[in-house]
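Here it is, the structure in full.
With one protein chain withheld, the remaining protein chains of the complex are depicted in position.
Let's look at chain A:
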Amino acid sequence: MELLQLMIGGLANGCIYGLVALGFVMIYKASEGVNFAQGDMMMLGAFIALGFGNTDQMGLPFGVAVLLAMVLMFGIGWGVERVVVRQIFGQPQFALVILTIALGFVFRFVAGSIWGYTPLVLETPFAGQNLRSGGIVISLADLVTIGVTLVLTLALWAFFAFTRIGLAAQAASQNQMAAYIVGVPVMRVNSLIWGLSGAVATVAGVLYATRGAIDPNIGLLGIKAFAAAVIGGLGSLPGALLGGLIIGVVEPVAGRYAPGELAKMSPYIIMLIVLVTRPGGLFSQIQMKKV
């Protein structure tokens, strides 16, 4: 019973890690570099939703506030690619890493100067509601988190698998030169991916905020999500989600049954084990490539 209880909470947590990890992977595939500001984009998205939605701020209905925040964060992601990332096109990968770390700091200070550093609570229609069945208490927030993640992941999968532009995005990530040759506007596709990952980060941020107070430093969760992305293979969308779920579930279980601070280390221990035993990640996309 207790284990089941822990696992449901862990699954919901894992969904949030997974969503942030999805953002890592999408940008990794588009710009061939890791966006270390992904966690801070999540934080910013959550705060923007809070700014639109909370009654002492703009007071819009919850759904509208979240949608607006997603649109705004899509624009911010798009803009970051257009204005900043495109300038360092062709530079070594490391340039993007430093750039996005700096960008993360900027987001943190922006959020801090607007909303302050004391934790704030996002008002949600399902705050504090619980469902009971058997001996288990499931909070509605957890259920919503799992449900929304499921829907969003399916939508993303459908986008990449079935739409013209999604196919173009896949093509651009597999062979950029060939994508140019067949006439895919690669730069515009990359902007779109950054925008999308901004919107996905917003959803993750809002889901995170339904489970507790937020402050400008919650973006550090991005490091854990990065571990999730690496576990999944950094390049595989289903892998990222699975990596997130594994970390999410292991953390509370280890916290309950394992000694000391092992729970906090568990994501990175798992990452190390995966990297040692399967260097390509669980869902590696590295196949034999004929020349």
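Quick note on the criterion: a contact is a pair of C-beta atoms (placed from the backbone, for glycine too) under 8 Å apart; a residue touches a chain by one contact, two chains touch by 3 or more; residues count from 1.
In this section, contacts and distances are computed from a predicted model.
Chain not shown in the complex: UniProt lists it as "Branched-chain amino acid ABC transporter, ATP-binding protein", one of "Ion-translocating oxidoreductase complex subunit G", "Porin domain-containing protein", "Multisubunit sodium/proton antiporter, MrpD subunit" or "Branched-chain amino acid ABC transporter, ATP-binding protein". Check A:Leu150, A:Ala178 or A:Ala258 against the missing chain and you find that the one touching it is A:Ala178.
From the options A:Leu143, A:Leu167, A:Ile223 or A:Leu262, the residue with contact to the chain not on display is A:Leu167. Residues of chain A in contact with the chain left out of this view: 164, 167-168, 170-171, 174-175, 177-185, 285, 287-291.
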